[in-house]
Structure formats: C-alpha cells, structure tokens
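In what follows, a single structure is set out as structure tokens and then discussed.
The full complex has more chains than appear here; those shown keep their coordinates.
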Amino acid sequence: NRDTVQVAGSSTVLPFSSIAAEEFGNNFAQFRTPVVGSGGSSGGLRQFCQGVGTNTIDIANSSRKIRPAEVAACKENGVKEIVEVKIGYDGIVFASRIDAGIFKLKPEHVFLAQAAQVPQNGKMVANPYTNWQQIDKSLPDQTILLAIPGSNHGTREVYEEKVIIDGCKSFAEVQALPKAEQNNFCLAMRTDGSVVEIAGDYTETLARLQAQKNAVGVFGLSFYEANRDRIKVATVNGVEPTVDNIIDGVYPVSRPLFFYVKGEHIGVIPGLKEFAEYFVSDAASGFGSPLEAAGLIPLDDDERATILANIRAKKSL
Amino acid sequence: MSNFSLIVLLLALMAIGYQLGMVRSRRVATVNPQQKMHSRPHHYGMMVGLWAVIPAFFILVLWTLLAPGVISSMVAAQLPAEALAAEGMNADVIMRRISNLAANFGVVAEAEQWELAAAAYMQQLKSSSALLLTGLMAAIAAAGLFFSYNRIQPELRARHQIERTVKTVLIICSTVAILTTIGIVLSMVGETIKFFSFIPPADFFFGTTWNPRFSTTGVSEGSLTGSQGSFGLLPLLSGTMLVAAIALLVAIPLGLMVAIYLAEYAPANFRATAKPIIEVLAGIPTIVYGFFALVTVGPFLADFGASIGLTIRATSALTAGVVMGIMIIPFISSLSDDIITQVPKALRDASLGLGATKSETVRKVVLPAALPGIVGAVLLAASRAIGETMIVVLAAGNSPTLTANPFEAVSTVTVTIVNQLTGDNDFASPQSLVAFALGLTLFVITLLLNVVALVIVRKYREQYE
Amino acid sequence: MTEMNMTPANDPAAENLAPLSKTQQTVARSLNRRHRQEKLFKGVGLGAVVISLTLVAILFINIFAKGLPAFWQSAITLEIYFDPEIIQISEKPVQQPDETENAFRQRFIEWQSEVGMVNFNRLILEGLSNVIPEASERKYRRDSARIVTSGERYALRDMVIENPEIIGQTKTVHLLTDANIDVWLKGNIDRSLPDAQQQLSPKVREWVTMLSEQGIIENRFSFALFMNPDSRSSLASAGLAGAFMGSLYMMLVVIFLAVPMGVAAAIYLEEFAPKNKLTDLVEVNINNLAAVPSIVFGLLGAAVFIGWFKLPMSAPIVGGLVLSLMTLPTVIIATRSTLKAIPPSIRQAALGLGASKMQAIFHHVLPLAVPGILTGAILGVAQALGEAAPLLLIGMKSFVAQVPTGPFEQSTALPVQIFLWQGNELRNFFEARTSAAIIVLLALMLSLNALAIWLRKKYEKRW
Amino acid sequence: MNNPAKPRILTEQDVTLHGVTKADLAMTAIETNSSGKVKMTARDVKVFYGDNEAIHGVNLDVIENEVIAFIGPSGCGKSTFLRCLNRMNDTIDICRVTGSIKMDGRDIYDPTLDVVQLRAQVGMVFQKPNPFPKSIYENIAYGPRLHGLASRKSELDDVVESSLRRAGLWNEVKDRLDQPGTGLSGGQQQRLCIARSIAVSPDVILMDEPCSALDPIATSIIEELIDELKQNFTIVIVTHNMQQAARVSDRTAFFHLGDLIEIGATNEVFTNPKNKRTEDYITGRYG
C-alpha cells in the first residue's frame, strides 16, 4: 500500500504546496514527504476525480474553486468526500521591463489594447490601436505588446474576469449589447500578434520581456517580488499591488487558492490528514510563515481556524 | 503470495527444470548409444524448463485477469436482495463501495452491516483465490515438468520446441508496436467522438479560426457557458506545416551536405570525430532549444530583419523552424551518411570512369541511388519536426492564425494539444476534448504521410535494385 | 565518331603532344566550368559541416557559460557550538534484545521528532554572532535569519541524530548561504540599483560584502547540487540527486525493455515475417509511431499503465514504460536497417554448417548487428532521456523532496527538473541551476552514449 | 536431365555394356556405371525461381566417395542444382523445387526430415569465401560445438587442428588462431571455409567454384585436398575451369541452360564427348 501522500494540480499553488510538503517531511519524521505534482488546476482535478484507490491522488491543488460539473464527475467515480481547503490569496500584476515606460493602467486600457473590436463613437470598429498613447495620453509612448497567460492557466480566468470584462463593460456601447453577447464581444482577441498568449511559466513571460523591450506581461505577485531588479509593476486603477492592498481588497486583480482532499483516503494514506492540517497551520501559512515568505497572501486567523475545523470534521462538499 | 514472488519462484523452477532435463537427456543418450540424440543436452534442459514455467505463467496471467471479475460476481450474488432494493442504488456503486471497504479505504457515510459483511467475504475470497492460484500453479508446473521430462527420447525435437517458443516471443514483441498504435487510437477515439458531439466535424476540419475560449470564463455570469468558441483546425495545421517546412528547409540542405561531405570528401578520422559531435545536436533537450530560440535566435532574426527592412517577429514560425531545423540536422546527416556510404562503389567507379568529376558523380549518380534511404531519413526528421512541441511553445509565438508568412507568429497542433490537455479546462468540455481530436487528426496525417513515403520508396526501390 | 589524330608520332617518348580529337577538345573546354563547380560543391559541403559544428559549439558554450557557475555556490564557514542548553534531548535509543524491529523503529522516530523540536536556528545565530557581532541584536533578527539558507538547520539536526556525542562540542561547518546572497555575490544583480529593487536588505548586503572580503563567505564546490533532492523552502539546498536517480531508473527500464523488445521485433520482422501486405502495414505503422507526438504516449501511459495495470503514479517504472513505447520504433527501425545490411553469405555459412535459422541469427547475425543496434539505442535513449512532455501526464512533473530508492518509488526526472527549475521565480539563481542540470543531463546522456559508442567500436573491430 | 534432344548418342552398345535396363533408359539415362554405392539420387528435379524454370528435370546419381564435377556455361544452373542437394535453396523465398532427391534412400524434401540435420550431413563450401567474422579458431570450432561433437576443450582443439591441417592451412595460421578469419587472404579464407565444413564430418561436401577466387598455388593445394578428402567424403564440385574438372574429378556432368546434357567418367567426357554441345563447350567454342 502507498505510504506517500500524492498531490497534483495547479502550477500556481505548486510552489506553496511544495514548501508545505517539504517542511512537513522535515518536521514529521514518521511520514514520508508528500509528492507534489503539477499539470494545472483542471489536470489535477481530473486525476482527483478518477476514483478511489492507491493509484489515484489524494489532494488536488487548484487556483480556482471546483466546478459543479467536476464535483458531479467525482461522485460518479466514487469520490464523494471532497474536503475543500482554502489556503490564501494570490495577486496578479502587470509589469514591464525596468527600463521601459511607467504604466498606470486601468482595466479599460487593457481591454482596448487586446480586444478584436473596440467601441468608438457608438460603433464597434476593428481595433485601431498600435501604441499605448493612442489609448490614453497618460500611458507611455510604446508599441502595444501584451504577454498574457495562455488559456491553460487558471490565472487567465482571473485576468479575463477581473480586468477584461470589467474594462469592457465600462463602455456604454457594450452595455447596449444583448446580455448574452457581451462576454463574447469582450473576450474576442485581436490576432495581429500584439497579444501573445504564454502557455509556459512566468519565466517565459519574463524572457519575452527581455527579448522585446516594449512588452507588458502578466505575472503573479510573488514572481514580481523576486524579480524586482528586472521588472517594474504597473498600478491598476492607481493602486499599487502590495500584500496589504490585496488583503484589504483595494487591488482588484486577486483570487483565492485552494486544495481539495479526498476524504475516502483519510485514515488510509498515512500522513494525509496531518499534512492537510499542517498546511493550514499558523506555522506553515500564517503571517511570518515560510509560505508567506514565498509570496502567499495568508488568510486571516479566523478563517484559517474554520478551515482547520472543516478538515478535522471531514466536511465534504 | 504476490505475483512478483510467484514469478521469482517460476524462474527458480525453470532453472531446476533445466538441470533435470540436461541430466536426463545425457542418461537417455548413454542408454541408447546406437541412436543419435536429435538435440543437444541444453536444448532438452531448456525444453523442460519452459514446460515447467510457461503453462503455469499462462495460468497466472489468466487468473489475474479473470479472478477480480469472478470474485465480484460471487460477492454480488451474496448480497441481500432486500438491502439492494432498499438502497435503490445501482449495483455498480455498491460494488465499488464494497471493494473500497475490502481494500481498507474509507467510504462515504457509515458502512452498513451487510456491506461490511460483504467486504469481509470479498477479502476472504481474495485470500483464498491467492492460495488457490499458488496451488494450481504449483500443480501445473509440476505436471509440465514431469510430462516433458518423461518425453525425453532421442527422436524428440527439443530444439524445435524451443525455437518455436522463441519465435512466439519474437512475434509477441513485434505486436507491441501494433498494440501501441491500437492503444493510442483507442485512447483517443472515444474522446474524439465526444468532441464531435459538441462541434460538427466540418467546423473542425474546415474552420479557419482557432479560438477555443475558456470553457468557464465568466461562469459566475452564467452567460458564457453556451459559448464554445471556434475550433478551426486549419490555422493549427498551417502553422504545423509552416514550421515543419522551415525546419526541413534548414535541415535538409545542411544535413545532406554534411552527409555528403563526410561520406565522400572527409578523411576517415575527421568523419569519425565529426559525426558523433553533430549527433549531440539530437540529444540536447528540446527545452534548451526552446530557450535558445527565444532568447538568442529570435531577437537576432528580428534585428537582422530590421536591418534589411523586413519585419520579423522575435517569436515567429521562422524562429521556431530554424531552431527545430538545427535540432533535426543529425537525423538527416547521420542516417544519410550511412546510406550514401552504402551506395556500391561500382556505381561511383562507373561514373568516374566516364570522366565525371566527384561532385558530378555525387549529384547525378550517388544521390539518386541513395534517394529511397534519404527519403526515409527525411521522413523521420519530418516526423520529429511535426511531433516536436517545446521549441514551438517557446519560439513560435503561440498565435493560432491562418498565415503563410513565416515572419508571423503561429501555433501548431502539438502545442495546442499540450495547452488544451494540461490547461485549466473542464475535462468534459470541448476545449479539453479537442486535444484528442487534434491528436487523432495528426496521427492520421502522419500515417498518410508515411504511406505515401512508403509507396514512393517502393517505387524507387523497384527501379533501382 | 572518333576523330583520330593523324599526326605521325611514332616515338612513344615524343614530347610533342598529340592534339586531341574533336570530342576530347569539347571535353577540355567544359573542364574549367566543371572544376569550378566541383570546388564550389566541396566548399558548400565543408561549410555545412563547419556550420553544424559551430552550432554545436554555440549551444555548448551557451549552456556551459550559464551552467558552470552553478557548480560553485557561496557558503559561510561558522564555528558552531552544539550548546547542550539548547539541545535538550534524551538518550539516543538503542534496540533492546527483547524489542521487536517495529517497536524500536517507533521509539526511534519519537526520538527523532524530539530532536526535530530543537531550535537549531539558534545554534546558527550564535555561530553567526561570532563573526558579525551585531547579528544577535534584536533589530537585526530578520536580517541575520536570512544569511544561512533555511534548510541548513536540518543539516545540523542530522549531525546530531547521526552522532549525539557532538553535543557540547564546537565544530567548524560550512553552511550554504541564502540563494539571494549567492546571486548577489556572483554579481548577477546590479549593485547600483536602489534598495526597493534589491532582494537583500542594506544590512545583509553590508554584512555579506564584509564576510566575503574576510573569506568567511566564499564560493565552494556545490556538493549539495549532487547530493540533495529538490527543495523549495530552502532554494540554496536544492539538488539534482532525486531527478538524477529518477532518470537513471527510467533509462534502465528503457534500456532493458525497449532495446531488447525492439531488437526482438526487428528480428522477427526482418528475418522471419513473410513479406506481404500485413508486414507492409506493420512497417508503416512503426514508422508512424515514430511521428506520434510524445505527449500522446503520455496519454496512453496514463490510461494503460496507471489506469489499467494500476501501477503507481509518478514512479520511474511507469515513466520508463511510457518512454520505452516511445523509443521502440527508433530501435526497431535502426535494427532492421542493420539486419538488412548484414550479408546473406554469413547466414548461409551458418546454415550450411547445419545451424538452424534461429541459431544462425543468434550466433552470427545478431553479434554483427550490435553496432547498428547500439546506434539505434543511442538515438532512442538520448531522445527518451531528454523527453519531458509525456511525463507530465503520468504525474512525473512533480516536486519530490526525496531521493527514490527504487523504480516503484515516486520521483521526478532530469528534464522535468529542468522544466520546474526554469520556471522558478528566482531567475538569476535558477537560470544557472537549470543550465547546470542540463549539463548533468548531457553528461548522463553522453556517458550512456559513450558506453554504447565504446561497445560499438568493440564490435565493429571484428569486421 | 540427359538432354532429351540428344538421347541418340547413347548407343545400344553402351547400354548393354553398362548393363542398363530398358526401364533405366526410359528414365532418360541415369548414369550408374559406377563401381560404388549410390549416395544421393536426383530424379526429375526441376527448380523454379518464381515462374522461371531454372532447372528442367535433372536425373543424376552421386556415388559414395567419388568426386563429381559440374561444368557448364555461366547461368546454366550448376549452383542452383548444387544448392538443391542440401536444401540451401530453402533460404531463397521465390525458389521452388520439384521432383525427388534422396540421400541414402531417404527423401531429403520430406517435410518430416530435419533440414538442419541434413545440412550437417551435406556440407557446403560457397563460391565466395564467407568466413564468420570471428577468430580462425572459432570459425572452425563453431560447427563441432553446435553439434556437440567435442565435449572437452582438448578434443575441440584436436578437431580444429586436424581440420586446418587437412585444408592445408595449419602451418600458415597456427600462430594466429585467435585472429579474425576475415583477415586472411582470399585463398586462405576459402581454405578456412573448407576446413570449417570438414570439421563437422559431413558425408557429402558440396563445393561451388571453390577455386574461382584463388591463385594457382592455392588452387593446387585445394585440389590436393579434394584428392585426399575423397577417401572419406563424397564430393560434388562446381567449376568453370575444365582443367580443374579434368584434374580432380572422377565423373563430370555438363549442364547447359538448365539441362543436364551429359554425364560420364571424366576422361571420357573430355576426350570423347558424346554430345555436340559438350564438345563445343570443352573445346572453347564458347564459354
């Protein structure tokens, strides 16, 4: 029988999960260090929902909430006890090269930069903008080149939801469209090469910034923190992306991170319950913890206590 | 007993059988001095060993395949009918619960008494099944051993039996490749059909826009769930072809000239050193090439383009193609080199004897004669180019647009498969299922390519031999 | 046709050369052009070789320039006093004669946990304050905690577990510094940047500069890179041992599975199988398998080996099986073409002596085919070793903080490790480490290949 | 087949002389003058390569301990017929043999017969020397080891030495038995192959133009060897060299375009051919 906890899922959660696993292994001599796989939130959940047994994973990391369809699929395959654990928040920032212009972005700027069609004087026209200055005088005189997360990233969902749709719907012309078509319109992207979808990690985005001075990329907050010497961050709606601003909810582009525990495996796979509890303990993911140092924006103590209680009670979705 | 230890035991038995058979055959030989033994002693030994092991192994395989089914049906037959009726659940789910219980995994909610009983029964069946299997195997092995042991006679063709067994093993090995293909097709066909239940095949095969969307963006709004984006294959296919074509444009001339130079002009020791060095190009992980393309080649090409007044994107079909071309040089150079050296000297002599220069001989006689082999090498290289992923992910710009301009960013089928599969898509959504349709399409395309190539090669071969 | 020359030149040694026939004059006229073509052709060939070799050189220089620095890593030399005040632990348990193995293990783990509770950071802090007196000041607590990488406290713990005798002694130890310090010292961060853009606080930078001038912090060969498994919480201690072993196990599976199976298949197809439509189909099918994108093999592996055969996830055995399937066509194709090239006279010689077909093949043909088989193995194993995509789907793109001790244990692999590291946010550090990992991968590949090349040479000699 | 076009040269006289019965004559003249016991008999052997008939019904006996030479112009089917005698033709996919070939009264094309055993009994030396790319010692030792003819190393050493001696190669190679057989000169290779085939003590040795690649000295050594070998073995030799046939063989068979035209005692065939074509051939009118 398997004696190692097996985790898979979101690449955003991966670093945090890895640190937690490593610390867990170092602190609990009686358990083996959990193995943390990646492959994206959906990939993880797909494996998670394959069924119960030693050759299925115990925990799925996710940078989004599990979807009802996925819960149904899980149940279909016999995975009925799904314990949801929220571990903290993640901020998403826009950044450009350190030697490029300073950006003070608003969601509508980003929308105008990437949309296939933009509203102009009440009409929808093909996107005419090639320079940020054409969009707004306050923006730098730079060719538009956006490097956004590919559709395989959970980050893309937040980006579209909190930036693009937001920016898009601020136009009266869009509001005038039938409700059902609004999102379609907002999310249609120009295909002239001004927008590049990055399927890889943030390092790839960074490499692209390095190769092309004009590029503006989307990063996770922790990644930006570790590369402050190379990239600088843009304000969104005039708010700096800092931990405090995100916790306070002033900075608009952030999201919660989760993992899901397979209840059926608790008590069978040694260390599973202990690992889940350790993950949300103050020592691992509270303020001043290694996870915070790694860029996780922690939950407040009350919320963490509830979640810990949920794990203990095997509270299932 | 675990299957593993059973196998170890079988191997031990085989060794014993081998010894017994050898000894016995020697004794038979001394008893019948007038009659020549058909086979050598070790053949008889091997035969007895095989007889001891193969039937038992067969039983093991069969048992492992069938026993779980038999056990569950036995357990199912035991279940109290009224409990089933009361639960109103489907039998499948119940059996899964019971087998989870039996494997010591937890189940949702407390287990019913009858479920626990069934689980215990199942466990008991499993352990007696293991016992039974061990016993049965022991009996069969012993029977096989004694049967073959007693059959050892001078005229018994032990070597034939062994050779037949070896040949069977060879056949089995060559079916693995076929099974793999079947496996690949099977693991994709189901999902592909599911995909086509969302998207009409015509839209997929002839669509000119690739924009699968996110299956769930704006789920909170509820308005987007119906929107499925467009799944046109053509932009991806054109991207794949464009990148592969550029790669081959780089690799074929370079690789071929390298092969020609090494095979025809270079001194032997230079060839012996240069060839493995160039082969290293094939062994460098593709991710390294990817970053090489992104960080070094891309900007270089962009600057170069700018200096001659061309707009070349740093990440474009050209960048990916060039770097991929570098990677597949050895596939063409090494294989072609081998093939060119195989062209008989007589042909070269014939041409030189007519007063042709060396290069004329190469171009007009050697290369045409080596063509079938070179086509094979190019095909392998092309296959590699079409199937390559990492370089394209990093260097082609990941922009699925229908374009024939190599200076533009493109995307390819393989990249899209990876993106859609590892992506954050619902695994039952067309966004994720399309990966299987893409995989199958690519599979069929390369299959056609190979068939065409085989036909071409055959045609030449008939002419040229 | 031939216009023979009519000049009387009876003396064979005559120096007045005979004029050429008309056709030969035409030939002579064409020669200049043709010799130019010849030179050009040869030049282009040489050029191609030079270009290819240059490309190899560029790639190697690229990788080595980036990766070599990672083999050395900054470490701080400290006198650590294993203070009994701080390390208050009970006696190391010894197995009692009447005690079962399990019970003893239980007891030992309890004791280990007890050791784990000790705050080894305090030992380090005290060691630090010997060289930086301010370090123990309360206001610099945060800064002084960032000098030594966090994983080193476990190194001290392991020293104690290994040998509790050292409690009360003072030892000179080399501890890895924080990854950011390494980056700073290697000059990969512009030192003139303002504080806001620096990873290290001004105080730490001041200390580090001072200590490195004193030689207390210096670049040492990084054994950690080879001895440690991956690490996320203590980046500086991250190593390749786990990935290396994982790759090694996988390659063993590939070598012992794909190579024999491919050879067996090739033997059957080339030597025994009747030549008909069916074998054509098999041939096309094998060629086609070589073109199937590697990720598709991952799909297959996940479905068959994990889903069906219930093999463990993230295990090298599964990775090896998947890569074997992927490598199989390469081996088959290479072996078949070698078998084709072996002269039939060898087979006939053996058959003529009364060897069976099987014996002729196994005694004579196969040994001769070894070089070609090895070429196939080289190409196949090199490809398998560098392949990451299919491993993603069988759970091998994982963070594994333990070195696997067998092919059934969870592990990762070198290309996957390269993948994971190149995506790490501490780019300056991991750019070098990634290249270092590539160097290790290449070294593994080249040494596997060298073995094959050596064998190939050995067998080739006999011709 | 004794040429169906020219059966007339067999005079009534000849027939009575050799005591041939009518029945034999009906069988198109199987030449059985001989003093010895019949080792192999071929009756109405036809060989097809695909649809192309390369041998058109040959009847021929091989007598024990004789040397019989096959001569004839290139492409006439000498090698093809020779290969039938130990079923080496089986290895050619498109080759098909009809008729019957018996050895010691047993049909060698009988499906229940073990072809491997047959080939151990009927050894073959090929036209082109084809030593194994192994050491000289291993080349010779292979056969005996395969058939378990020598159980101990010393026995094997003896077999190797005596075989090499008889092939006239021992003195040249005794100091380099561990060197590759492929490193020998053409003639030495050919003698190595002969040594290899006599090492398994076959009953019959088939030699396909064994001297075509040899210089005169090597040729004479091999010819002496053949002379010696016929004490113990039956030898069938194909040669395009009539001098050689004349020197070494007891009987000669002349093939032409897939037919057996004439067969008889060698001195008779050479000095007094019965068939015009034989005469043309041996007097150099063609070939």
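Chains: A, B, C and D, in written order; residue numbering restarts at 1 for each.
Convention: contacts are C-beta pairs under 8 Å (C-beta built on N, C-alpha and C of every residue); 3 or more make two chains touch, one makes a residue touch a chain.
Since we're looking at a predicted model, the values are computed, not measured.
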{"item": "Number of copies of each distinct protein chain, complete complex", "value": "A x1, B x1, C x1, D x2"}
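We adopt the following convention: only the chains that are shown with their structure count from here on.
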{"item": "Chain whose averaged C-alpha position falls nearest the assembly-wide average", "value": "B"}
{"item": "Most remote chain, CA-based centroid, reference being chain C", "value": "D"}
{"item": "Two chains joined by the most C-beta pairs in contact, as defined above", "value": "B-C"}
{"item": "Rounded Å distance, chain B centre to chain D centre (Cα mean)", "value": "50"}
{"item": "Rounded Å distance between chain A and chain B, as computed from the means of their C-alpha atoms", "value": "34"}
{"item": "Whole-Å gap separating chain B and chain C, where each centre is the average of the chain's CA atoms", "value": "22"}
{"item": "For chain D, residues that touch 2 or more chains besides their own", "value": "116-117, 147"}
{"item": "Contacts with two or more other chains, residues of chain C listed in rising order", "value": "356, 392-393, 422"}
{"item": "Inter-chain touch pairs (all)", "value": "A-B, A-C, B-C, B-D, C-D"}
{"item": "Touch list for chain A against partner chain C, complex", "value": "2, 4, 6, 8, 11, 14-15, 17-19, 21-23, 25-30, 32-33, 35-39, 47, 50, 53-55, 57, 98, 200-204, 206, 222-223, 225-230, 290, 294-295"}
{"item": "Chain B-touching residues of chain A, taken from the complex the two chains share", "value": "1, 39-43, 45-46, 51-54, 63-64, 67, 69-70, 73, 78, 80-81, 150-154, 156-157, 160-161, 165, 179-180, 182-184, 187-189, 191, 193, 196-200, 204, 207-208, 210-212, 263-268, 316"}
{"item": "List of chain C residues in touch with chain A within their complex", "value": "109, 112-113, 116, 150, 154, 189-190, 193, 196-199, 231-234, 306-307, 310-314, 392-393, 395-402, 409-410, 420, 422-427"}
